[in-house]
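What follows is subunit A.
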Amino acid sequence: MSVVSIESVSVSFGGVRAVDNVSLQVPEGERRGLLGPNGAGKTTLFNVIGGQVRASAGVVRLFGADVTRLLPRERARRGLARTFQITRLFPNLTLYENVMLAVQTFHTARFAVHRTAASYRGLGARVDELMAEWKLGDMASEKVRHLSYGDQRQLEIVMAIANRPRVLLLDEPTAGLSAAETASVSALIAALPRGITVLFIEHDMDVAFRIADRITVLNQGRVIADGAPDAIRADAGIREIYFGKMHR
Partner candidate 1 sequence: MQSTSRVQLVQLLLFGAALYVVSLALPPYWTGLLTEALIWSLFALSLDILLGHAGLPSLGHAAFYGMGGYAAAIGFLKAGCGFWFSLALGVGAAALLALIFGLLALRTTGVYFLMITLALAQILWGVAYSWRSLTNGDDGLRSITRETTEFLGLRFGDTGDYFLFVLAVFVLAAAAILVLLRSPFGQALRGVRESTERMEALGYNTWLYKLLAFVIAGALAGLAGVLFVFNKNYISPEAAGIVMSAEVMLMIILGGAGTLFGPVIGAFVIVFLSYLVAELTERWTLILGAIYVLVVLLAPRGVTGLYEDLRLRWKRRSAR
Partner candidate 2 sequence: MSFWLIQTLNGLSFGVLLFLLAAGLSLIFGLMRIINLAHGSFYLLGAYVAIAVAGKTGNFWLALVAAPLAVAVVGALAQRSLLNRVADNELGQVLMTFGLLLVISDVSLLVWGGAPLTLEKPAALEGSVQLAGAFFPIYRLAIMAFGALVALALWLFIERTRLGAVLRAGVDDPEMVQGIGINLPLVLSLVFALGALLAGLAGALAGPILGAAPGADFAVVMLAFAVVVVGGLGSLKGAFWGSMFVGLVDNFGKALVPELSLFTIFVPMAMVLVIRPTGIFGRS
């Protein structure tokens, strides 16, 4: 059974068709890369899966259930997590507080008014664990708006995986990162447990082909190719679409 199923989904904004009759099936545990030139509709598709945007037509399923009309938070409860192309963190809170907010989302503590979050052993431990794994520990008390762009992008991913999601959407995880940061982030993504299904949008071909089990290519809102990385890499038509756009 597909974990994520997109069935004939279209999204129109006024007269513009950002996503045009796209269908996609992602089985459990797969790492699916979503490629395509700018404006191909990749982020819009992510927004439809995430719930930030309502599909004009078609059905979105998570684990077989129809989630097309569900709010983003209801999808999060079903195990969906995502990062955003433009970082959406909590800029005036510290890094620790950011991660803690992610970690406490489904914990009974989230409505507690009488103790601090850190006083719940499970929560503090999980935050420490995540910060150690992603080497963010020494910045714990920095306000996020003072962090470097690279650190913020990494924090985006940490926030998304904090609650051990079953489906993870990563929107350009390595965009704007240095070579070293890109290497460490793609290694961490590759090391994610196979129980998590990962869809990611990437412009960095090396990262995409390294991580992906399968690649879907979009152009102008439509799926134009879908297959194993080697096949896609060898496809001359795809290369033409990217002609002049391949970077790094």
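As a convention for this text, a contact is a pair of C-beta atoms (placed from the backbone, for glycine too) under 8 Å apart; a residue touches a chain by one contact, two chains touch by 3 or more; residues count from 1.
Selection rule, in plain terms: all candidates are chains of the complex that A comes from, given by their letters.
This one's a predicted model, so the numbers in the text were calculated from it and none came from an experiment.
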Worksheet item: In the complex, subunit A is touched by which of the candidates 1 or 2?
Response: 1
Worksheet item: Where on subunit A is candidate 1 touching in the complex?
Response: 50, 52, 71-73, 76-77, 81-82, 84, 88-93, 96-97, 100-102, 104-107, 109-120, 159, 163
